[in-house]
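This is the structure I have questions about; it appears just below.
Note that one protein chain of the assembly has been removed; the remaining protein chains are unaltered in position.
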Amino acid sequence: MSVLGILRTTLAKDLRMEWRSKDAINSMLFFALLVVVIFSFSFDLTAEESRQIAGGLIWVALLFAAVVALNQTWARELRNQVLDAYRVSPAPAESLFLAKTIGNFLFVAVLELLMTPLFIVFYNLRSVGPVHQLVLASLLGNWALVVNGTFFGAISIRTRSREVLLPLILFPISIPALLAMVGATTSTLTGEGSAHLPLVFLGVYDVVFTLVGLFLFETVLQAE
Amino acid sequence: MTLTPDNPAVSLNDVSKLYGRFAALRMVTADFAPGRLYLILGENGAGKSTLLRVIAGLIEPSHGKLTILGSSDHKAVKAHLGYMAHASMLYDELSGRENLAYFANLYGIREHALCAQAIRTVGLDPTLERRVGQYSQGMRQRLSLARAILNDPRILLLDEPFSNVDVGSAKEMTRLLGSMRDSGKTIFLVTHQPALLEGFADESVYMSAGRVIERVDHRAPTLEAKR
Partner (left out) sequence: MRSKFAIFALFTLALLSWGLYQALVAAPTEATMGPVQRIFYYHVPNAWVMELCFPLNFLASIIYLVNRKPAVDAFAVATAEVGVVFCTVVLLTGPIWARPVWGIWWTWDARLTSTLVLWLIYIGYLMLRKLSTGGSNPVLAASFAIFGCLDAVFVFMAIRWFRTQHPQPVFGGGANSGIDPRMMHAFLINMLAFTCYGALLVWIRYTLERTRQKVDEAHAMKSLMHHEAGAK
């Protein structure tokens, strides 16, 4: 079967399993909610201040929540050594990588959809700039987080203390993406500065790291 | 390629596997002819599982050459291998049919009737909607075997398939393996219960400390003393 065919079937399998167990989504949701609430009463902000820092807060919350999802989606493949069944088959490693990344992307997207209204309410947010830029920043930023997270997730499942190692190696790598996401979000919310450059930057970042991940994933998957 | 007794199904040449200072496999050189059922026996830590995992392609040998079905390119022959371990290698949250449908896709198998067929072959009901997580151990092992034979592999690698399996299921699985061997498959079976395969195994391969120390052919005209 082709790379796309296996991608589709693996993604369908992952979504079906998530739908039944709701492991990742539940943990993410709860965690994100906690973060939003705690941040919200830690900082007592005016509307103007809110617009300045909301970008940063949202992305920090999403980063932590994404790590929760990433651990879950790979943990699923370790139970019963079911990942060995994939490795033994002739199915290409790239399909697994893309399927996991897209699955994680969808979970984080669901989280974004649920968290954004909360942020708007708690911080009385109103955007000065065009909303479609915020959506674009969300999509590109989301992909940036999950593409690296999925790759490093595959690395960290082979180590001890995997729940600790994943954020440890993911966070520094995500810093440029984080900066760009926050830059684009803040520019749009406050109406100051252009979101154009950060968005392009994010796009390039996404392309580069997706390609590198695709290239190296087979090596990482077949390592013992 | 057509296999004759002169063309082994699996051929190992000085294959070693090192983990730091520990040698799991030590310069194993052996040829395995096609269409036979090999029992791999030995104490814990002898390297039996490592041997199977090396043939399956899950472990890369540190030294030596491995030839499977006449080819040294492991990726090319993956479609002809079936592997089963003590762990079920199945998704607990999916049903039997859903599990097999997914794995069939990995091998490029579109006809899902084959999945139902494989499930029936191991004596399970393909219409069972129960999640695998709720299966008994015997059912789980049977389904795992169904997964391993899904792609009609020419070489079957089974690592302790009878652990914690009830005697009835074990006997049925053994009969099935015998008939698969008769149809030309090459089967490698690691087990601590060799008595179960009395009369079915063609050869017993004894391993110790990473080496093959003895091979006893059960079909040879003159009987050799067994260990």
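Order of writing sets the labels: A and B. Residues in every chain begin at 1.
Here, a contact is a pair of C-beta atoms (placed from the backbone, for glycine too) under 8 Å apart; a residue touches a chain by one contact, two chains touch by 3 or more.
Since the structure is predicted, the reported quantities are computational estimates derived from the model, not experimental observations.
Put simply, the hidden chain is in touch with A, B once you look at the whole complex. Residue-wise, the contact with the chain that is not shown comes from B:S208, picked out of B:N7, B:Q117 or B:S208.
For the options A:V60, A:A75 or A:I173, the residue in contact with the chain missing from this view is A:I173. The chain not shown here touches subunit A at positions 148, 151-152, 155, 158-161, 165, 168-169, 171-173, 175-177, 179-180, 183, 197-198, 201, 205, 208-209, 212, 216, 219-220, 223-224. Residues of subunit B in contact with the chain left out of this view: 16, 18-23, 26-27, 208-209, 211, 213-214.
Here is the rule we go by: only the chains that are shown with their structure count from here on.
On subunit A, the positions that touch subunit B within their shared complex are 1, 5-6, 9-10, 13, 16-17, 20-21, 76, 79-82, 84-91, 222, 224.
Those residues of subunit B that touch subunit A in the complex are listed here as 56-60, 75, 78-79, 81, 83, 85, 87-94, 98, 102-103, 105-108, 110, 147, 151.
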